[in-house]
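A protein chain is absent from this complex, but the other protein chains hold their places.
As written, the chain order gives the labels A, B and C, with residue 1 at the start of each chain.
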């Protein structure tokens, strides 16, 4: 298992008329979390792309437990529960400053060849960097 | 069952670096679809709010089957499969110009009192307008 | 001079914590307006791109006169005051349902070759379609 934590502030532009974070803003937070998780093992998603592998999102499930408000300092915990195969599933938990779990989600991404968009194996370098955690 | 169709164009600002609609853009499309669905029965979501009922999203599940590209004319079909209770679940299907189903999703919203944020019954006027369809 | 009008509704996702349209949402509205303007003369911005010309925005000036709120039906008037040269300047005026001018802006875009990103002349087909208006 591999976990990573990332903190960020809620911007005005992330909120809506109801005074809370817009339900459609969360995917941006998840993207930021998984990107920084990959950076934390010495890779970047951009490098993976440039070496020919894209990772489109195939499914996303979100549970909105409680609201987040403007300027809240949120902690996003990203977890990989298993090694990537043809797919890679990220789990997300968002906690507010009181430590309350306000949001849970998972996104399943697949590996595809950047030219053909056909499914492919995960990049070797990614597997090597992740294997010590599993 | 109650279904409603809504058409829209993909904007540049909805796309990303991969040349397709960003995975986090879809919730905005769903919001637009369910809002217009409610308008089609002679109500507006704004009225429901102003009469004291908010409808926060509690869960969302998305399956991304295929990509949409800049300037694609997409058709979003929104369906209510059952009458609202304490919750209301919208189902979404997005088709491209070739009629291919590229995206499916559902969002479950709850009814809450605008002042207390406590769960409440759906507005009577909404139930009345929807009942002929079920 | 060439003018074009486009109507749209304010979505929840366009608003912010202050209960009004987020100041950073307007550029999306302008993009939609100029895209539909080009479509109205029988072209599409996508075609222009595919034929090798990109039109990046080089400057934008916005005056926010009054707020727009959730679900407001807004009218965006887009105007070209002169024929494009190496640049093309779109003027925008947004009116609310009471006819009040709530927002004014202009964006200046340049024509660049899609491969080299070097400045280039506007596509001939665009000039031909626009010339009757000037």
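Simple rule for what comes next: contacts are C-beta pairs under 8 Å (C-beta built on N, C-alpha and C of every residue); 3 or more make two chains touch, one makes a residue touch a chain.
Since the structure is predicted, the reported quantities are computational estimates derived from the model, not experimental observations.
Among B:19, B:42, B:99 or B:132, the one in contact with the hidden chain is B:19.
Summary of contacts with the chain left out: across A:71, A:97, A:113 or A:128, the touching residue is A:71. Mapped onto subunit A, the footprint of the missing chain covers residues 9, 11-13, 27-28, 31-32, 35, 44-46, 70-71. Along subunit B, the points of touch with the absent chain fall at residues 12-13, 15-19, 22, 24, 69-70. Interface residues of subunit C with the unshown chain, by the touch rule above, are 18, 20, 23-28, 31, 54, 56-64, 67, 107.
The rule is short, and it goes like this: only the chains that are shown with their structure count from here on.
A rotation of 180 degrees, rounded to the nearest 5, superposes the Cα atoms of subunit A on subunit C.
Of all residue numbers used at the contact between subunit A and subunit B, over half are used by both chains, marking a mostly same-residue interface.
Separating the CA-averaged centres of subunit B and subunit C is a span of 27 Å.
Subunit A and subunit B have CA centres that are 24 Å apart.
For subunit B, residues that reach two or more other chains under the stated contact definition are 27-28, 31.
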